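Every protein chain of the complex appears in place save one, which is left out.
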Amino acid sequence: MSYLELLSRFAPETIVVITALVVLGLDLLVLREEPLRNRLRIGAAFSGLGCVAAAAWLLAIAGSAEASSPFATGGMLVDDPLTRLVKVALLALGFFAILLATEGNFTAHVGEYLSLVLLSVVGMMLMVSSTDLLMIFIALEATSLPLYILAAFNPRDPRSSEAALKYFLFGGMAAAFTLFGLSLVYGLAGSTNLAEIAVRLADTGRGPDALLPAALALTLTGLAFKVAAAPFHLWAPDAYEGAPAPSASLIASGSKVAGFFLLARVMMVAFAPVAGSGTWHHYAAGWMPLVAILAGLSVVIGNLAAIAQSNVKRLLAYSAVAHTGYALLGVLANDPRGVSSLVYYVITYGLTLVGAFAVVSAVEDREGGSNLTDFAGLGRREPLLSFCMMIFMLSLAGIPPLAGFFGKFYLFAAIIGGARNLGWLWLVVLAVAMSAVSLYYYLQVLKQIYVLPEPERTAKRRPPMVTKALVGLLALGVVIFGCAPDLLLRPLLAVIHGRVF
Amino acid sequence: MNGFPLITLLTATPLAGALVLAAIPEGRKQLARGLGLAFAAAGLFWAVLLWAKFDSSATAPQFQERHVWIPTIGAEYFVGADGLSLLMVLLAAVVTPIALLASRSIRERVPLYQSFTLFLQAGLFGTFTALNFFHWFIFWELSLVPAFFLIKFWGGPNRSAAATQFFVYTMVGSVAMLLSFLAIFWATKSFDFLELAEKGRSGELAALLNVRIDGWPDLTRREFPLVIFAGVFLGFAVKVPLIPFHTWLPTAYSEAPTGTTMLLTGVMSKMGVYGFLRILVPMFPEQMRIVLTPLLWLAVATIVLSACAAFAQKDLKRVFAYSSINHLGYCLLGIFACLKYTGGDATWSLQRSAALNGVLLQMFNHGLTASLLFCFAGFLEERGGGLRGIDQFGGLRKVAPIFCGLMGISVFASLGLPGLNGFVGEFLIFKGAFPQATWATALSVIGLLVTAVFLLTVMQRVWNGPLNERWALLPDLTWRERWIVLPATALMFLLGIYPQLVIGKINATVMLMADQLKF
Partner (left out) sequence: MLAWTVYISFIGVLAVLCLPERMVRATRAVALVAALAGLGLAVAGIARHGLDGSMTTIVKHVWVRGLGIDYYLGADGISLVLVLLTGIAATAGILFSWNIEHRAKEFFAFYLALIGGVYGVFLSFDLFLLFVFYELAIIPKYFLIAIWGSTNREYGAMKLALYSFIGSAMVLLGIVAAYVVAGSRTMDLFELAKYPFPESFQFWAFPLVFVGFAILAGLWPFHTWAPGGHVAAPTAASMLLAGVVMKLGAYGALRVAMTLFPQGLAIWRDTIALLAVVGIVYGALVALVQTDFKFVIGYSSVSHMGFVLLGLMTINAVGLSGAVLQMFSHGIIAGLLFAVVGRMVYDRAHTRDLGALEEMGLGRALPFAAVTFAVAGFASMGLPGFSGFVAELQVLIGAWYAFPTFAALAGLGIVIGAAYTLRALQKAFYGEVAESRSGAHPPLPPITLPEKIGAIMLVTVAVVVGLYPKLLLDLIGPSFYSPLFDGLRAKGAF
């Protein structure tokens, strides 16, 4: 095919790249003299324009018949309705992160910041489209490298650089492991295309290979790092805490969505023949037991560690680890329902996290810190913000009728239905039990906000309108997706078509 | 079937009175006393009307009213009166006004006192006329509440403990009874006393209760019905009371205010005996026969031991309390003796009727005399400024001759002097019981003797002998007080000389009861 065709198929990515360059150029060349506030606003406006344009393109072609079939470019990338839906979500999350950045004052390098965000989003979009090992690696790096830098963007806070360094070192290690794993896979399968790998692995004429477990484990390592599954989560608390709020929200939401999607695709497509089984009494070697262990560890470690936290950002980080555990249940279901539940969960989770980080950043601006005690009495001072925070916390805890509850319900239904005679029940019991425990630390945050009395009044900065609007919108979204899950579920089920990827 | 709701009116009148009086403010003492008396008089009026209209020859309960109440558990509003009920209703109706009149010394919260007393009367009326267990149990339990409060608020120094002990003790018995009745319902699907009596007589009740229970594998044929019987028995044994379930009584009687004690001893204690006659004997004749010997022993123990205990008391009210236990023991002796022999033999029928007539008479008579005795004790207490020890008085006959005379009549009636009402009942009981349960009756005579001894001792210590100087100025009975006790005293003479007045009405019922015991 021609490059023009390629470009038109991947127009959204192109649009975003162009936007990134435009924003960068604009800021560096034209807006140097403007006050920070204006530079941010103009930059955000253009970025937003680009994101919206890309999303509009994706939604517009969604209806047309010719584009609803998957389109593979020589086995490297695919463009099908499911991918498009996820890309829209990624664009939205990126846009929200940018909105959050408009009110920040942590850096003077506006253009760099915004363009890095956009480029990271491009990387995420590539991640969800990748169907080839090399492409996967490129996309992973394309996403991660900007994120490392984004984490370091607050020069005034030493924790920012520390976070970025840890994130980078850890990520680099993980990337190295992943590459090694991918190379082993290539060696075993003789191809880098996911579908072909599956075919080769299915052909067990040569008997099981000793290298396969190693390949599996190493690949999984890199992917697990991306989604912050225990025990590869150690970067998360520091990154969430140290990075400036918009960066953290992008890390927590966008890269999670993309990472999960990729993990699911790789496991369920490429390694489909070696799925194995982790169900009770039916153990068989494969990626399922490994993922099950990851899920179990994440759920336990994430929840238990979160109980001990006194800083809300770190609390959110450990809770993110726990939620990774829940989401992995969707992967373990290994059927279309599982994929649908996974996508639903991570998208709504992403929205919730962005909102939570927005509130946290507002509190950080006022109080200078984001410890639990900094939230004391917030309910009296900022009723809207507090109410929305309550929605976010309760959604994370899994209280109906919010999106988090439905997501968890759907995940549990998917995984229990995924194996005959309810074999996954042991894992679900663990997840449910830990989920019950999680209410404790979410209530701690709410306790600070609503129950404890406010400290002495000093004139504080009011949070900006943009933050409030964003938070309100996201909270509304969480409630709506919780009360009417069909809004997201219907399109999702339509594009999944009853087949896996 | 549902004629003029005489019994409902009977029960509703004191109930309405209680509600009206509860609303009266505390200061209007005279008004409260007047109203209380009026309602009690109205109750008496209904009772006398019932008496007058009662057909002496019919055996089935009369003035029946029957309405469905809670079908799922077989509860009905079912009332009726046969000879036994009638007698008890009359007793309650007679004693209550006297009790109210004797409560002049109550000066605090008078309206509430009157209200509770009327409430208690309503409970008594209800219990004596109910013919369905659910309905009966409501009134049985409900009468506990006003009694509790009456003791608690207006009683003597130890009243809190007395009230609580009274309530909890009786409640234990009631719960045991409730559980047993639930088992009966489970077996027969019925709470109707008449129906259950029928089943009891024919042995069907025992047969229905004769089941193996999961978890109680060792029950044989007759043991489960015995267990159920024991539950019901406990409920009534506590109420009568039968030794050894009597320990609540002396404290309660002595701590309660005089008017309440009159009602407690006069009527409430009869609830226990009534229960025996109405429920226990008709439904569980077989079971009672199985444990007859122990029962007779208990009756004898009640008679003899309480008399001895009375002899040892120094507090006047306690003497009379134990004496009450003693007199009710005779009732139980009579009942138990009747169970001994089955068969339709004419002589046994005769003995049984005699004994049962005696039991009913004794119930009525004792009710009358015992309440009057406590009334007098109350008068003495008021005059003595709260003292009631028999050793604290002496020779009061010299200063209060009329008091002595009238009290003496009651004491002799309680003793069983021929010519007064107490004699007839006791005589008939002994006459009927002796052939049937000889040794028990013989032993009970001891009780008679000891009773005579302690009652005369009381008379001696309090009224006769040298005058205790302290009481030289003791006022005699006022005209008001005389008029309170005179009607009852007259009744004592009347019934002593002409017991046919009562026997005539109750005989048919008694014959029926005796007849039913032949199985």
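To keep things simple, chains are lettered A and B as they appear, and every chain counts its residues starting from 1.
Simple rule for what comes next: contacts are C-beta pairs under 8 Å (C-beta built on N, C-alpha and C of every residue); 3 or more make two chains touch, one makes a residue touch a chain.
Model, not experiment: these values are computed from the prediction.
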Quiz item: Among B:176, B:252 or B:288, which one is in touch with the chain left out?
Solution: B:176
Quiz item: Out of A:12, A:181, A:463 or A:485, which is the one that touches the chain we can't see?
Solution: A:485
Quiz item: Which residue, A:422, A:466 or A:479, contacts the hidden chain when the whole complex is considered?
Solution: A:422
Exercise. Out of A:234, A:285 or A:399, point to the residue that touches the absent chain in the complete complex.
Key: A:399
Practice problem: Quickly run down the residues of chain B that touch the omitted chain. | Solution: 69-73, 134, 137-142, 144-145, 152, 160, 164, 167-168, 171-172, 175-176, 178-179, 182-183, 185-186, 213-216
Exercise. By the contact definition given up top, give the residues of chain A that touch the hidden chain.
Key: 340, 394, 399-401, 405-406, 409-410, 412-413, 416-417, 422, 425, 428-429, 432-433, 435-437, 439-440, 443, 446-447, 450-451, 484-486, 489-490, 493
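Everything below uses one rule, namely that only the chains that are shown with their structure count from here on.
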Self-check item: Chain centre separation (chain A, chain B; CA means) in Å
Solution: 84
